[in-house]
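Here the complex is missing a single protein chain, while all its other protein chains stay put.
Order of writing sets the chain letters: A, B, C and D. Residues in each chain are counted from 1.
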Amino acid sequence: TLPGSDTLEGLSSTSGCNPSEWITLNVGGKVFTTTRGTLTRFDGDSMLARMFCKDKDIGWSSRVDGTGAYLIDRSPLYFEPILNYLRHGKLILDKNVNPEGVLEEAKFFGLTSLIETLEEIIDREQQPDDNTPIT
Amino acid sequence: TLPGSDTLEGLSSTSGCNPSEWITLNVGGKVFTTTRGTLTRFDGDSMLARMFCKDKDIGWSSRVDGTGAYLIDRSPLYFEPILNYLRHGKLILDKNVNPEGVLEEAKFFGLTSLIETLEEIIDREQQPDDNTPIT
Amino acid sequence: TLPGSDTLEGLSSTSGCNPSEWITLNVGGKVFTTTRGTLTRFDGDSMLARMFCKDKDIGWSSRVDGTGAYLIDRSPLYFEPILNYLRHGKLILDKNVNPEGVLEEAKFFGLTSLIETLEEIIDREQQPDDNTPIT
Amino acid sequence: TLPGSDTLEGLSSTSGCNPSEWITLNVGGKVFTTTRGTLTRFDGDSMLARMFCKDKDIGWSSRVDGTGAYLIDRSPLYFEPILNYLRHGKLILDKNVNPEGVLEEAKFFGLTSLIETLEEIIDREQQPDDNTPIT
Partner (left out) sequence: TLPGSDTLEGLSSTSGCNPSEWITLNVGGKVFTTTRGTLTRFDGDSMLARMFCKDKDIGWSSRVDGTGAYLIDRSPLYFEPILNYLRHGKLILDKNVNPEGVLEEAKFFGLTSLIETLEEIIDREQQPDDNTPIT
């Protein structure tokens, strides 16, 4: 009975797709706690949906760390708004967060609806402040 | 006697509504420490008030993690000002915090007074800088 | 001999007011390390001064967590500049910190000199940018 | 079998260059989790590529901490965008991050392509807003 051993039991039940099951992720060194339902919501073909439900035996090439958390080699900073989007369906960015960072994560996880939203935000920001046509 | 086992005793006493009892929350992977009194203050019908006092046997569908902290599958970033509001009754947002993120949490937890305040803040921010009518 | 048990010994010596004794605080879930001397400096009648020296047997209604840290049900975000002020006597705020959040903590801990300083900062910020009288 | 001992096994296999092997870094006190493949990607002559693959017996003068994480005496704040760049090849900076801090890390780790990109960003920022020549 090592510390953290009680979180390992979640691991043995990965054979199911129980949406209320608690999942711990280790994204680039930062721990996120969520449910299987959140990770597999929206975009049913996203990498997260496949990793944590559909093809979990094939697609899931990651490992777990010593506490039983699933290891994901991505940026925790830009994963935060991605996970929040999966919780309630809205993309919310703080003022100091670069949307290009979130776009890279949306692409990696194959969240097609988010990719479009983020590309629009980036386009809008890159337009010059003075955008009146020089007639 | 595992590490953290001393925080588990708080769990057994959830049958009461003792406001001075210490509660540990694991919100999306981040740990918050507060009291039952703070969580059940204001909006007596909020989800938090029901979860941590009234209907605790019915409404509380969450679980606890290995350290005895109550698991909540929400954003820790936007829960922070919510919990702070419950402590003293004032909504205080830092400049880089997006009020739309806090609004989603206020809606989730059913804090009706906060929802109105946040919607006003968002309305005000979305008004153009130059809002003088073009007479 | 559990992990963290070595920090518990600080607890037994709370009967004195030794300023060089190390104190660990758990403020809303975040750990702060400081000394008894820092917490009881300035405003001798502040709640912190009374909690950690004078009336420690009466005024100290808080508890300690599993690691021996004193539990305080307040915002760690806005406690940070308060603790820093107690270290050297200067109030220093980063640009994205809302002074109204720090004011609530200064009021809670009864730091009267800080309350005045913060109210002045808030007054100054709320003045419109264009404050020339329309003669 | 101490806590964290399971991460030590990664240590014994450092003799290979297995890109899918998980690596834990302790950069200035903050833990980052990534793979050997990410650390040795791009700039094959970078210090990271040599440390974690090529000359690992010679070039790797660092040590590991009690949990088996490789110790690196650098800024975690500015290492974050460096590691993110190694994951997908794009340099992404949040608005409040000083590019000069990231430049120092790029120089330290010998990431030549990043150094050029960062120097261009810094040059552009230092140009005055009004840069029209006074004819």
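Note that in this section contacts are C-beta pairs under 8 Å (C-beta built on N, C-alpha and C of every residue); 3 or more make two chains touch, one makes a residue touch a chain.
Everything quoted here is computed from the prediction, not taken from an experiment.
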Contacting the left-out chain in the complete assembly, out of C:24, C:46 or C:98 | C:24
Going by the touch rule given at the top, which residues of chain C touch the chain that is not shown?
-> 1, 3-4, 6-7, 20, 22, 24-25, 30-35, 38, 80, 83-84, 87-88, 90, 92-96
Missing-chain contacts on chain D, rising order, are 2-4, 26, 28-29, 61, 63, 65-66, 71, 73-75, 77-78, 95-98, 100-101, 104, 108
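Note that only the chains that are shown with their structure count from here on.
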Expressed in whole Å, how far the mean CA point of chain B lies from that of chain D is 36
With chain centres taken as the means of their Cα atoms, state the distance from chain B to chain C in Å.
-> 22
What residues in chain D touch two or more of the other chains?
-> 96
Taking chains as nodes and touches as edges, what kind of graph is this: line, ring, star, complete or other?
-> line
Per the touch criterion, the pairs are A-B, A-D, B-C
